[in-house]
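Yeah, one chain of the complex is gone here, protein chain that is, but the others are all in their spots.
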Amino acid sequence: MTTPKLPAKPDGFHDECGVFGIFGHADAAAHVALGLHALQHRGQEASGIVSFDGRQFHSERALGLVGDHFNAESVIRRLDGVAAIGHNRYATTGETVFRNIQPLFAEFAFGGLAIAHNGNLTNARELRQSLVARGCIFQSTTDTETIIHLIATSGAGGVVDRLIDALRQVVGAYSLVALTGTMLLGVRDALGVRPLVVGMLDDAYVLASESCALDIIGARFERDVEPGEIVVIDSGGLHSLRPFPVGRRRFCVFEYVYFARPDSMVEGLSVYETRKRIGAELAREQPAVADIVVPVPDSGVPGAIGYAAEAKLPFEIGIIRNHYVGRTFIEPTDRIRHLGVRLKHNAAADTIRGKRVVLIDDSIVRGTTSIKIVEMMRHAGAAEVHMRIASPPTMNPCFYGIDTPDRDELMAANLSLEQMRQRIGVDSLGFLSIDGLYRAVGEPRRFAHRPQYCDACFTGDYPIALVDQDGGHRPVQLSLLSEAV
Amino acid sequence: MTTPKLPAKPDGFHDECGVFGIFGHADAAAHVALGLHALQHRGQEASGIVSFDGRQFHSERALGLVGDHFNAESVIRRLDGVAAIGHNRYATTGETVFRNIQPLFAEFAFGGLAIAHNGNLTNARELRQSLVARGCIFQSTTDTETIIHLIATSGAGGVVDRLIDALRQVVGAYSLVALTGTMLLGVRDALGVRPLVVGMLDDAYVLASESCALDIIGARFERDVEPGEIVVIDSGGLHSLRPFPVGRRRFCVFEYVYFARPDSMVEGLSVYETRKRIGAELAREQPAVADIVVPVPDSGVPGAIGYAAEAKLPFEIGIIRNHYVGRTFIEPTDRIRHLGVRLKHNAAADTIRGKRVVLIDDSIVRGTTSIKIVEMMRHAGAAEVHMRIASPPTMNPCFYGIDTPDRDELMAANLSLEQMRQRIGVDSLGFLSIDGLYRAVGEPRRFAHRPQYCDACFTGDYPIALVDQDGGHRPVQLSLLSEAV
Amino acid sequence: MTTPKLPAKPDGFHDECGVFGIFGHADAAAHVALGLHALQHRGQEASGIVSFDGRQFHSERALGLVGDHFNAESVIRRLDGVAAIGHNRYATTGETVFRNIQPLFAEFAFGGLAIAHNGNLTNARELRQSLVARGCIFQSTTDTETIIHLIATSGAGGVVDRLIDALRQVVGAYSLVALTGTMLLGVRDALGVRPLVVGMLDDAYVLASESCALDIIGARFERDVEPGEIVVIDSGGLHSLRPFPVGRRRFCVFEYVYFARPDSMVEGLSVYETRKRIGAELAREQPAVADIVVPVPDSGVPGAIGYAAEAKLPFEIGIIRNHYVGRTFIEPTDRIRHLGVRLKHNAAADTIRGKRVVLIDDSIVRGTTSIKIVEMMRHAGAAEVHMRIASPPTMNPCFYGIDTPDRDELMAANLSLEQMRQRIGVDSLGFLSIDGLYRAVGEPRRFAHRPQYCDACFTGDYPIALVDQDGGHRPVQLSLLSEAV
Partner (left out) sequence: MTTPKLPAKPDGFHDECGVFGIFGHADAAAHVALGLHALQHRGQEASGIVSFDGRQFHSERALGLVGDHFNAESVIRRLDGVAAIGHNRYATTGETVFRNIQPLFAEFAFGGLAIAHNGNLTNARELRQSLVARGCIFQSTTDTETIIHLIATSGAGGVVDRLIDALRQVVGAYSLVALTGTMLLGVRDALGVRPLVVGMLDDAYVLASESCALDIIGARFERDVEPGEIVVIDSGGLHSLRPFPVGRRRFCVFEYVYFARPDSMVEGLSVYETRKRIGAELAREQPAVADIVVPVPDSGVPGAIGYAAEAKLPFEIGIIRNHYVGRTFIEPTDRIRHLGVRLKHNAAADTIRGKRVVLIDDSIVRGTTSIKIVEMMRHAGAAEVHMRIASPPTMNPCFYGIDTPDRDELMAANLSLEQMRQRIGVDSLGFLSIDGLYRAVGEPRRFAHRPQYCDACFTGDYPIALVDQDGGHRPVQLSLLSEAV
């Protein structure tokens, strides 16, 4: 098995994971496959689906895109049953190997259980060590398996009580879906850092990371799962449990900046409209004397539309993206590796030439892409390049389910604004303020003593304890096994 | 070998072919691979590269995208030499089988020759029959092979004279590149229907269908090959021959409407800027009382920007395209096949709801996509949908290298404007006029008695004789062999 | 992943598993791959290798033949280290799925451990149920994993003590190899049902199911591991432990009849010479008035040579085997399925025609192959066919690591000798007696009250308790998960 090269944004915060579940609908697995396809932007490395047919569980897991494996009728037919859950994976902890593809399935004395998880436990290593010490055998390096062993060794009675018991021991951010022989479960951590929504398709309940996964199957959006809520869906309908102490809601604000799909509604807001408002705030905070506004495709587009409208400047698709790039083109020779970003993007030179350009990107992480894009703008003849970033400087790594570089690779954590401007090679550089970002999501401003969102990547204010992270942020290797794929 | 499902616009004029050649540069084949990648929009079914290393020719041909095969260092290394040509294929004549992948290579008494061709010969069948009658053995069903046999059986002397002799016998539209042991050749038919440009990379000459393929390798655009011109590139540089009677230039206007990449310059015009002008003309000819202008992604984007600016309406990305669709997701079950267009597109419902929408598409071919997109707009809550098409009604098939449906499948050839409006389900429907299109490409209007472009798909005025096409436009099957791939 | 069709004897007792280990030799994994290749006849469905590089374990597992996956330098290079173990699998318990490929690897509080196992535990189900009840999570359906959980939950101290503790709880036949960070371990059950030998290659110790796997790497045969012995190989050399009560040796006599490779020495006897002696005994017990002796290839060859020599009849290769059959040719149509055995065998008709043929096969299981082979002999013109079987009638299934049909599919368990003769269509049919078989392996006769071998398949005398097997011999399904491969 080879690991295909994936079309993730190479210089960015990597997407995390997407989860999807459905209960009570014929063709359950086919719907999960579609839902995962709509959530592909949240994880492109691997996918898995587990279904239950009333008697047996069926599992299919594969590296690559959803459509690479779950497009085949034969695969879907093997996933028999009216209830199923699925997962798209972008590695957060655990090497990307076959054994780590979710959903994970386990058999307990009380029956089978499949779990899929978006997020990250910050005390996974500590828990794992104590579980191994008492004789638990780990097969994967995912923190999802930690939850499974906590369930297996729980003294509680039924599966829901065991799950509650297990989750009381974990620290972290998570939105998870689980499937038993009789129930579909959905859980969000007490702060609701990662999204999870409930929908309905005919009489069937659906759980999904984002509403765009409801749209693709024609399901109706019902509501967000609440922070700290467990939704239990069985043949009697949906029941809500609230076994955890209620925390203050701290939804991840970066979902609006970059992660979520623009056509999704998350936590009550349209992502596309929010990004336009971010662009408008940016235009007010960081105006520029210029001729045109050009987005870095595709994530900069809504922000650029908002900026252009507010600044009353023309919006131009000045950078063309080659849609055929993606996962297959691996640069063959050194000579070509230098061509770099051109495989994916090209300037519409006639549009750029002689113009003062406002270039809009959603964020700056390492800054390497920005440098290449600006070089391309210069080569195309831009008279001036004014870069405007639709978020504050990203200064801190995420421990809550996003794959981020170490702090010393984050450009904004290591350079001053002026140093960044010079390194990127622009005539001016401006970021949105944290309060501007909060205004765009409908808040008057950030309340410093009880912030309304998780914004640790911008502010360093981590709302959930970092148990395993003593100093460095990279978790130590969890397994003695280096299994090649 | 399986034929992968390809990401072409399913309801549209299919792209044709792309050609690329380079002479006198180390790493020639790697540059051809990149050029073909930039021209991927002109043909996604198969690609081939032939190089010459001073002693032997090397050939690699593969089904699928350029990056699927020509990304491997081992493949590129086998294509040794400082001169190479390549081809992206979308089947026009000939079943899509391995034997039809270009460039075709043949050995003559005078040496080897590789040819790749964008266009279509309208007398290929007639020529083939007479060649077979005299003992020629055809291995493919491409009209490129017809040219090869004409060269082989020519009484003329050198390879260039034999090529001229061959091309004097063919009728059709073509831009071709050819490689011998000493020369790179580029030819455009006398009317210059299909594009072909010359560029330079350091001291090496480059030929390409569009300028975006020069950009990707950092080559400098020099000029278009002229209609009826043969450029002969050898160690002494570039020489121009004009052996054919000079016709009137009739470049394909649909290249501006849809085929060419927006970042290309073709025949002196920026495609992106031209499309914006088309949108502006459309706004003037077909205004609408509306709230927002929304493009059908991605081909409708520049037209929508032009329309919105002229109409002073907000431009909105109201339809989100899933970039992970493409060639891999084959709908698994009937239930899901009905979901249809949602695999690729989703409405940003919050943006559409309650709005009067101007929906911009580049053209209407069968109309099936339009119907689904409009349905999606209605489902998202659009108050009104006014469809505006950035070209005149397409009423006639193309015989010059574009894969088009039969006339009886072209919506505009079979329904009145009002019937089309009802079928598509919009509140109003408007097309650009043919004179509006000509204005957008810089002409005062269409000169009916000597039209400046080939616009047969709109007007039925075919500038090149249709020798094989007696009545129906589908060529009869050329071969007794049905070779599965 | 698809399961390739494998070249096992379709109508026979299926081979079991082969194990191999090496400690203290550069290129350890490459040697394991070769050893597994030599043991391929013991299991063709899947193989795995685990190595330890002094710091990390490396694991590679694959469906198919050893040479299909472990032939690649890149694979072997990933299996770094000077100690490694490997396994060839033929499914005995557990569906043949990826998760069941051995060696299994687990991490304990005290470090990592890989185990590979040839044999079958007869109380695996019972043990599994009690382990699951106390919170153990099983990932496979192999009984090897049962041993792993017994080790993990053992209260004993070091890894060897934990292994001893675990093995004291299991009932069954097994030869296993295990690898820790400091040791290579080899164990045979107390009766020594399955083989395991020790060899040396330079200064490195080698463990293997059969001596032919020593030959392939040029290693020297040292001795058999003794029944009930644990050999502990570490940097200090080989240490022998005897923690289990000493049972009476009951080596599987069918290893001589069919399983072991003819060039192996097992338990002190040459398999090839033993098979010739079996043939000679058979000739004495079951003579025939005939012209030629013909083996059913390839397993009948040594017996036929022994028979022919004793009977003073010519030995003839009267049936030719097509070596290209094997795992790839899947019969395409119904018409062809009827041709059946001819894909693999053809009679040398000129040699058979008009002759009275003694046909030698090693055993009769279902009898379907015999019927077809005899039909082929008749079609080739044999005057008479006298079938002689180089073992007693196989009347009972094996529960000690061999995949056998249920009793109701065993021809000899359901038909009288005369009925079998008629069904197979031969002029006469004769089996070797159980005492004749014992004489061939060097015993005076079978001692009924303390038999020298395990011969349960012939006699029904099972030397190890059948804990899980209440009535039927097929184990119930162990897992709720039906994971397709």
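A, B and C label the chains in the order they appear, each numbered from 1.
Definition applied: a contact is a pair of C-beta atoms (placed from the backbone, for glycine too) under 8 Å apart; a residue touches a chain by one contact, two chains touch by 3 or more.
Just so it is clear, the model here is predicted, and its values are computed rather than measured.
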Note = Within the entire complex, the undisplayed chain is in contact with B, C
Request  = Could you tell which one of C:Val301, C:Ile389, C:Leu429 or C:Leu481 touches the chain left off the display?
outcome  = C:Val301
Note = Checked against the full complex, the residue among C:Phe70, C:Tyr205, C:Phe251 or C:Phe431 that touches the missing chain is C:Phe70
Inquiry  = One chain is left out of this view; which of B:Ala26, B:Val132, B:Val246 or B:Ala465 touches it in the full complex?
reply    = B:Val132
Contact residue for the chain not shown (choose from C:Val171, C:Leu238, C:Ala348 or C:Ala383) = C:Ala348
Message = From the list C:Phe138, C:Tyr205, C:Phe315 or C:Tyr400, pick the residue that touches the absent chain.
response = C:Phe315
Ask   = If the missing chain were put back, which residues of subunit B would it touch?
value = 1, 56-60, 75, 78, 98, 105-109, 111-112, 132-133, 135-139, 148-149, 152-154, 181, 479-484
Key: Hidden partner interface residues of subunit C, rising order   = 7, 27, 30, 33-34, 37-38, 40-41, 44, 65-68, 70-73, 75-76, 212, 215-218, 261-263, 265, 270, 272-273, 298, 301-302, 305, 309, 314-317, 320, 322-326, 328-333, 335-336, 339, 342-343, 346-351
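Definition applied: only the chains that are shown with their structure count from here on.
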Ask   = Centre of all protein Cα atoms: which chain's centre is nearest to it?
value = A
Message = For this structure, which two chains share the highest number of contact pairs?
response = A-B
Query = Once you find the CA centre of subunit A and the CA centre of subunit C, what distance in Å lies between them?
reply = 50
Query = Rounded to the nearest whole Å, what is the centre-to-centre distance of subunit A and subunit B, using the mean of the C-alpha atoms as each centre?
reply = 37
Between subunit B and subunit C, centroid-to-centroid distance (C-alpha), Å = 62
Key: Set of subunit A residues in contact with two or more other chains   = 75
